[in-house]
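Note that one protein chain of the assembly has been removed; the remaining protein chains are unaltered in position.
Each chain carries a letter (A, B and C) given by its place in the written order, and its residues are counted from 1.
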Amino acid sequence: MNDKKAILVIGAGDATGGAIAKRFAREGYIACVTRRSAEKLEPLVADIKATGGEAHGFGNDARKEEEMVALIEKIERDIAPIEVAVFNIGANVRFGITETTARVYLKVWEMACFGGFLMGREAAKVMLPRSRGTIIFTGATASLRGREGFAAFAGAKHALRALAQSMARELGPKGIHVAHPVIDGAIATEVIRTNFPERYAMKDQGGIVNPDHIADTYWYLHTQPRDAWTHEFELRPWAETW
Amino acid sequence: MNDKKAILVIGAGDATGGAIAKRFAREGYIACVTRRSAEKLEPLVADIKATGGEAHGFGNDARKEEEMVALIEKIERDIAPIEVAVFNIGANVRFGITETTARVYLKVWEMACFGGFLMGREAAKVMLPRSRGTIIFTGATASLRGREGFAAFAGAKHALRALAQSMARELGPKGIHVAHPVIDGAIATEVIRTNFPERYAMKDQGGIVNPDHIADTYWYLHTQPRDAWTHEFELRPWAETW
Amino acid sequence: MNDKKAILVIGAGDATGGAIAKRFAREGYIACVTRRSAEKLEPLVADIKATGGEAHGFGNDARKEEEMVALIEKIERDIAPIEVAVFNIGANVRFGITETTARVYLKVWEMACFGGFLMGREAAKVMLPRSRGTIIFTGATASLRGREGFAAFAGAKHALRALAQSMARELGPKGIHVAHPVIDGAIATEVIRTNFPERYAMKDQGGIVNPDHIADTYWYLHTQPRDAWTHEFELRPWAETW
Partner (left out) sequence: MNDKKAILVIGAGDATGGAIAKRFAREGYIACVTRRSAEKLEPLVADIKATGGEAHGFGNDARKEEEMVALIEKIERDIAPIEVAVFNIGANVRFGITETTARVYLKVWEMACFGGFLMGREAAKVMLPRSRGTIIFTGATASLRGREGFAAFAGAKHALRALAQSMARELGPKGIHVAHPVIDGAIATEVIRTNFPERYAMKDQGGIVNPDHIADTYWYLHTQPRDAWTHEFELRPWAETW
């Protein structure tokens, strides 16, 4: 091992996670990216390599404790110390309360919160002895408000926020920066492009969040000196109503 | 069936749940109380009956969907329409993040949040056709802040708050009052009496919350006219620091 | 002086202040009510007297320190100890930021906040030696959010909320209950009846807050035992969007 450093991005399937991985790779970090299917990570890994970066893709179910433990052990042992860990899995579903099945309610929590807990805890374990590192949990509007129809999603995001806040209070004084950015607006993803083309068309006017700009912010967060850390903030398109 | 009404209290094991059941029984409501062990409910049920009230105890694991569904069906069919449903299960544990096992993290969420979801959803199903009813989820300081060492508990309580808020927004305009009182202070329970006798001794000076006063507040909430409903508020001893 | 007690309501000009005065008068409190013009208070005072209560009207400019000091001294000396003090002056105006004159910005703050500070401080002075009393500042949606066009009003209401919170933390442990109810919805006043008749017509369906129900809540707040005090809560019509 040399002085290389890794960034772990759990949930690099959508535009945001991929953009973050590329942004840090550009700064010399080894991008370790995961999503359910390793195969689908290939374009991202290839993309990073094509621009001179180093990247590794891992098929991973973030809800499985043993998988998360093994993943982080493997990266630390075989690749590089994890300097930055980003949890970026969402599970945005909308159902009226009586239509919300127990299965959906549990699954949304497992994906959008429990996986974050597993990543956060395992990242803390390897970062604590080094007294350094950055752990970021991606939040959403639902992290702060429980809107009609979002009992499951808002529940998971509220719980993830509580995790981030509790970890920040515990780990900050031990040198680890825990942050919870709140993306308050649609992100320019393929899902939006396909299902809300009118919304996506606002991209050129800055009416929808560009994943590359989220990535820039995460990089900025990571580089903040420790006398001036930010824990929570929102990113919102200029014309968004709030 | 006549014009009788039932109150369901999930988690009537501690001082608070029992006090709520007694308070509503005094107003003529049939108290349907649950905790894990039906046997342990006997004193409470006997107590209510001794003062002329009607009460039924049910052994119930709030985390089990089929049990919750069957319980509410049974009450509605055999006892009386559920006019009020109160979720009162906590699971206050404290662990540093690296000492928080996946089992604890899941279990705390299942007890303090998932059970609330099941009760809330099933209560909504029977109340919606009647366009009336009150659903109350008991909150705590951890519902609003993620303190060091409380990642699991605060996570569950934050998620329960999101549930309450989402349900309030959806069900309010349909005539159902959903509320989320936040108890911000120690409650005068047996646990406190045993483990924190000095704290408990403050009871006479009002330095620790009397469960009967929580119960009075829940009754007040239930009787609010619908043009002036309260969704969230705190109950806090006068001398509490916050 | 006997064991009589007074309630002071600053801003009894609208429906809410008057309803509060009547509610406490019904409970035996001597209602001391103010508004700019003493003359306009006559119907309220007569109304309370007609139902067997005691009431005194005072012309008062809440923004004038010497007037507030003199008023409270006079009530304490000539009428009865002030057990409850309610600040109920609003100043809801809407202007875009560039249309907000310095005069308006200052005046809204003076009316909706500075007057509250003067009442709160003077009430605290007379209550502290008695280690008892209730001080209530009426809040609004603008106490919590700064909406477009409400820089002046939200500024004053935010500042009033900070006052209430700071006083609650300081005076609670000294036996004085400070509360900040937030009325989140239109109140059934003459202004609404005249200008928004459609909104007012929702009164029968509970779609607009009945001042009598606000008054009931203030009475409830005042009677809370000190181990279970509420500082902040909202009152909102069932069908209100939030």
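The rule is short, and it goes like this: a residue touches a chain if its C-beta (ideal position, glycine included) is under 8 Å from a C-beta of that chain, and two chains touch if they have at least 3 such contacts.
This is a predicted model, so every value here is computed, not measured.
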Neighbouring shown chains of the undisplayed chain, as defined at the top: A, C
Hidden-chain contact residue, picked from the options A:Asp3, A:Asp78, A:Glu198 or A:Asp227: A:Asp227
Selected residue (touches chain absent from view) among C:Ala46, C:Leu106 or C:Ala201: C:Leu106
Hidden partner chain, touching residue among C:Lys5, C:Arg132, C:Arg169 or C:Arg199: C:Arg169
Absent-chain contact - pick from C:Phe117, C:Tyr200, C:Tyr218 or C:Trp238: C:Phe117
Of A:Ala70, A:Val93, A:Leu128 or A:Leu235, the one touching the omitted chain in the full complex: A:Leu235
Contact footprint on subunit C, counting only the chain that is left out: 65, 96-98, 100, 102, 105-106, 109, 113-114, 117-118, 120-121, 124-125, 128, 142, 145-151, 154-167, 169-171
Where the missing chain touches subunit A, by residue: 169, 172-173, 175, 177, 185, 203, 206-210, 213-214, 216-217, 220, 224-242
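Rule of thumb we're sticking to: only the chains that are shown with their structure count from here on.
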Dominant interface by contact count, named by its two chains: A-B
Euclidean distance of C-alpha centroids - subunit A vs subunit B, Å: 34
Length of the line joining the C-alpha centres of subunit A and subunit C, rounded to whole Å: 46
Per-residue overlap in subunit C, given as positions that touch at least 2 other chains: none
